[in-house]
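With one protein chain held back, the other chains of the complex are shown just where they sit.
What follows is subunit A.
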Amino acid sequence: MVLGKYVEAVAAKCKDKEIQKVSQDGGVVSGLLIYALEEGIIEGAVVSKVTDEPWKPQPHIATTRDEILAAAGTKYTMCPNVWMIKEATRQYGIEKLGIVGVPCQIGAVRKMQTYPFGARFVPDKIKLIVGIYCMENFPYSSLETFVSEKMNLSLDIVDKMDIGKGKFWAYTVDETATIPLKETHGYEQSSCKVCNDYTAELADISTGSVGTPDGWSTVLTRTKFGDKLFKEAVEVGMFETKPIEEVKPGLGLLKKLAKQKKERAEKTIEERKKLGLPVP
């Protein structure tokens, strides 16, 4: 099972225009968090938000719709969201917490729930875990290299970055720049090479762009709770959905990429073992 266990796979798009305007893809993450917040399922969520430096995210504890919207969109650099979980349950006193993260972060949260050595009264306060697909991540300086050096743009004026169709994209108000994905190779965070989870297999709900057309998201509902929540949100009109079989390129591409990622990890792990290096 290269996509992990899931209940249902669908294509989805948030119907809320305001969310659509700021979201990376179908606005599934922000839409779900906002729905859960408004329904009282969560009181706040850890999201990743850019603060002082352009495109440099920090984990942020969002407790309002506006704060969730302010954090929408993908930042292709590490943002240690797990760091803020304890803070959210202590300083913010949040009893019902949501969190969004890439697969390794979701894994870290699940490990903490399973073996909560130093996490007194934290595990059961995490009510909603939304995972986003992830092939690899980049150190902040790598982003600077792509945008400033290779595209000759200033990070300050970039409105959106994206990876897709074999390219790394940067959008400004009046310009669209790309570099081939090949040129980003060698700039990845190296630990991503041992990572074998592409679709956040341990989240309640996972989502990403691959598999569906622009402006849409591929959604995998995983836990019973996640499945129920997503279906409720569709029911009340938060999302428009289509059967995944009816969209292109569909699950085939997602499976192919997930498999590639797993094979890469396996290979790296074997190489590391030969060198006597530890593996996770």
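Keep in mind that, in the parts below, contacts are C-beta pairs under 8 Å (C-beta built on N, C-alpha and C of every residue); 3 or more make two chains touch, one makes a residue touch a chain; residues count from 1.
What we mean here is this: contacts and distances are computed from a predicted model.
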{"item": "Omitted chain (choose from \"Glutamyl-tRNA(Gln) amidotransferase subunit E\", \"Coenzyme F420 hydrogenase subunit gamma\", \"4Fe-4S binding protein\" or \"Na+/H+ antiporter subunit G\") - UniProt protein name", "value": "\"Coenzyme F420 hydrogenase subunit gamma\""}
{"item": "Among A:Q24, A:N81 or A:T212, the residue in touch with the chain that has been omitted", "value": "A:N81"}
{"item": "Touching the absent chain when the full complex is considered, from A:V28, A:I94, A:M112 or A:V210", "value": "A:M112"}
{"item": "Of A:K150, A:R222 or A:K261, the one touching the omitted chain in the full complex", "value": "A:R222"}
{"item": "Chain not shown, touching residues in subunit A", "value": "4-5, 59, 77-87, 101, 104-105, 107-124, 137, 139-140, 189-195, 201-202, 222-224, 277-278, 280"}
